[in-house]
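The complex appears here without one of its protein chains, the remainder shown in place.
Chain lettering (A, B and C) follows the sequence in which the chains are written, and residue indices restart at 1 in each chain.
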Amino acid sequence: MSARQAIQLNNVTKKFKKTTVIDEMNLQINEGEFLVLLGPSGCGKSTMLRLIAGLEKANSGEILINGQDIKQDSYFANNFAMVFQDYALYPNMTVYQNLEYALKVHKVPKRERQTRLNKVLNMLNLTAYQDRLPGQLSGGQKQRVALGRGMVKKSNIFLLDEPLSNIDVQLREKARDEIKSMHDTSHQTIVYVTHDQLEAMSLGDRIAIMNNGVIQMIDTPNNIYNNPINLFVAEFVGVPQINTLTGEIIDGQVYFAGYSLIADYSRLNKLGLISGNIYIGIRPENIHVSEQPQNAASIPVIVDKIVDYGRYQELMLIIANGQLIKATTTNNQFVIEDNVYATLVDKKILLFNQQTKQNIEYSLEN
Amino acid sequence: MSARQAIQLNNVTKKFKKTTVIDEMNLQINEGEFLVLLGPSGCGKSTMLRLIAGLEKANSGEILINGQDIKQDSYFANNFAMVFQDYALYPNMTVYQNLEYALKVHKVPKRERQTRLNKVLNMLNLTAYQDRLPGQLSGGQKQRVALGRGMVKKSNIFLLDEPLSNIDVQLREKARDEIKSMHDTSHQTIVYVTHDQLEAMSLGDRIAIMNNGVIQMIDTPNNIYNNPINLFVAEFVGVPQINTLTGEIIDGQVYFAGYSLIADYSRLNKLGLISGNIYIGIRPENIHVSEQPQNAASIPVIVDKIVDYGRYQELMLIIANGQLIKATTTNNQFVIEDNVYATLVDKKILLFNQQTKQNIEYSLEN
Amino acid sequence: MPKSKISAWHLLLMLLSLMLLLPVVFMISNSFKTLQDSYHSMLQIMPSRITLVNYQTLAKQVHLLTIIWNTFFMATLVTLGKIITGLLSAYAFKYFSFTGKKWLYLIFVSTIFVPFTVVMIPNYLVISKINLLNTAFGVALPQLADATGIMLFLSAMDKIPVSLTETLQVDRIPAHKALRDVIMPIIRPSIISIGAIFFINSWNEYVWPTLILKDKNSFTLPLALQNYISNEGGTNFPLAMALSTITIMVPLLIYLVFQRYILNSISSSGLK
Partner (left out) sequence: MPKSKISAWHLLLMLLSLMLLLPVVFMISNSFKTLQDSYHSMLQIMPSRITLVNYQTLAKQVHLLTIIWNTFFMATLVTLGKIITGLLSAYAFKYFSFTGKKWLYLIFVSTIFVPFTVVMIPNYLVISKINLLNTAFGVALPQLADATGIMLFLSAMDKIPVSLTETLQVDRIPAHKALRDVIMPIIRPSIISIGAIFFINSWNEYVWPTLILKDKNSFTLPLALQNYISNEGGTNFPLAMALSTITIMVPLLIYLVFQRYILNSISSSGLK
């Protein structure tokens, strides 16, 4: 991946009437990078994509594409391909005509058009469907045509707005793989908007998690999952959700429900916290449930509910103080009302400041 | 759970013009049961709910509610509550008025109305919002009002049509728990339509998997996952999807890629199959990946791709014959292009007839 | 989009709106000219001398207040009648299934294209037979069956989600209560705007009232206006323009007051 920047946002702000949708946004996207914008609905992720595409105008700040300000008229017409949620194929044109139309209008010679189209139709397995109208295609085929429309234009930037949300759940995995393999082959810069974290985790080189018009964290899927910058990110990513518990620091030790959780003193010493309340974040798969206590920090709990998802089981555990925690396991042998012990995996415990909701130990190098 | 049947469909067929949407359907739903209708879009699950609600009329067959044919006019008006995907709250009425309206029209005395409403508003934590208009509520609150509308009517049958699909992904878990806890408290009969298998697995006492207007299988979540009746059910349930491999039976033994997979001869003898092609189904979590072969049936593979979902990792493995299989693990230590061994957990292997796509070993008692 | 292109489109719109506006400007301007001025410089926009003489003459010659009241009463009657029949019919078409519904609907729509010139004689004969000549009721009666109104209300009801009416059905709410308590409150903006359109159209109506209202005491504004206009352009042109100006005041006012509703309803979304 080259370090050249394909897309650059400098202090971009976008307001709709009085609501600020994008707030002083700064963002660099490298050439050839697959960046996923992930966030809850209304977080501004689609607006950001539309700003980059020039479909919305920013109230302030600048957007550079390959170093050029998009407000300039010189800005190159064929730079972009945009794939909309509904694919936006021209309903009155066949698959072939859909792919050909922009080239024809921009006066690409006929022979050149044919060569490019045949190549792309072939690559996307659409040759057999080239004379069909969009109304006769399945969701997955439509998506491929929409991608193809960008590929024949030789666009080097693809903007995708929830491209899988109109495809049947069972076929999404396949459609996702097709996008991935297009990127693996041709190394376009891709900005991909989604609210589905599984999609984000499996596709993105980096993921930008947005909330309220602000990027909360932008990093690799792995860092986002294991080293979230704040409680929002920690709670947004991961199914089932991370357990957020209220803990206390006493004498430089982390206590929860009367148990001292973190044995590694050096880790706590680094923080320099002596006392105060904190949030403890622990993902359900990092809670081990056993019949006997595994160590001094094992907490006695009662199994309240068990949900079997087939591949794994989710245990709802009640602690003596009435708090509920969720744990997952892949080979549950307990039944409801069993008295068992929950052990939080020491190294996987995250600590958040109760006021700022920031991850106390967050560091970029991690 | 009593064995009385709340809802009964006998040979119900529904056609729209010439398309058969529900095909000779037979179904019994017990009183107090939580039944989930699960299937891909267009499988007829919503139509079935609408037939039960009397919003569509069947072309043939009969539908009994508490033993009474719904075509009779005598059929009791307050039997049902239906929660629509968009909640269908009356936009011109406050939360209180929304709950009260049907009672008022059906002349429930004012004092009685007040008592019932206060109880339900309380139970659903809506008292603080009772004077708001639906436009001022969040998706989750709207859903609670829609549920409440049924509860004040003292409906004993709730029909829910994808009630969570308009709620933000992050809040669905909570909304789901609310529906569950309503059912745990009041034991209504619930018919719940969804296309989301996680929802189905966590909510249903039983799940009916539909395809092309026919119930493929109706059973507990656990049986559906582990003992699917056919390939459709096996492939529909489970993320990532089950691996479907083409195998061969030679001399009463199951071969895949040259390896004999099932060591337990008695299991194979029972089938009485001597030779022929079959489909082998194996879920990704039942494939163990290791550096060294674990037994004689361990297949040498190359790691082609790794996707890290945080809680687990998905490995794409290529077998010598070019076939691709997916495996999941929770503590992956391999990297791309590693030469490793895949061992299919013997007991978890499913065998399907290549023509009928039926699970060869399926039995109801299992 | 290149600047030059936008200008071409812009120009077209400007031209069309000029074509639409010019007659109105022209009318107002001439109503403030003397007969002589108007004769000499009819197409001049600004009167060389502004005079109120035409309005004063009008006030002397006709019972302006009576005429305005007549117009108002007739328009109100027609509007209320059309709202009631339109709303009820649209509701029946939308939410009931009965045999022959499709045929009935086809008949309703087809009557939109029967020219008024063709049906006015039969209608006139009926109104005359039942002794409603020279009354506002006579004007209103044949308009109660109005297919356009039904279709406007139908398209307003189209925006109500199906799930809402199905909820009413599941809850066994009787049809008239559902209409009163849920459907009407939801489409209230449409009712207001369709009502305003009905009122303005009825206010401006000319051909049909000419047949029914023969008595000068029952005249409406457009009928009174006709007295000042001969086919060739009027014997006293500025006087006619003054009455025209008075005539469009009420529609203009209503349009301004309900503009928000009317715009929403007519082009139900139109521009951003």
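As a convention for this text, a contact is a pair of C-beta atoms (placed from the backbone, for glycine too) under 8 Å apart; a residue touches a chain by one contact, two chains touch by 3 or more.
Bear in mind the structure is a predicted one, so any value in this text is a computation, not a measurement.
S.K.: Which visible chains touch the chain that is not shown?
M.R.: Within the full complex, the chain not displayed touches A, C.
S.K.: For a quick check of understanding: of C:59, C:107 or C:257, which residue touches the chain that isn't displayed?
M.R.: C:107
S.K.: Footprint of the hidden chain on subunit A, which residues?
M.R.: 53-55, 77-78, 80-82, 84-88, 90-92, 101-102, 105-106, 153
S.K.: Tell me, which residues in subunit C touch the chain that this view leaves out?
M.R.: 1, 5-6, 9-10, 12-14, 16-17, 19-24, 26-27, 42-43, 85, 88-89, 91-94, 96, 98, 101-102, 104-119, 121-125, 129, 142, 144-145, 147, 151, 154-155, 158, 174-176, 197, 200-201, 203-204, 206-207, 210-211, 222, 225-226, 229, 231, 233-234, 237, 240-241, 244, 247-248, 251-252, 254-255, 259, 262-263, 266-271
The rule is short, and it goes like this: only the chains that are shown with their structure count from here on.
S.K.: Apart from subunit B, which chains are still tied to one another through touching, counting links that pass through other chains?
M.R.: Ignoring subunit B, the remaining chains break into A | C.
S.K.: Farthest from subunit A in C-alpha centre terms, which chain would that be?
M.R.: That would be chain C.
S.K.: Averaging over Cα atoms per chain, report the distance between subunit B and subunit C in Å.
M.R.: Taking the mean C-alpha position of each chain, the two centres sit 56 Å apart.
S.K.: Just how far, in Å, is the C-alpha centre of subunit B from the one of subunit A?
M.R.: A distance of 26 Å separates the two centres.
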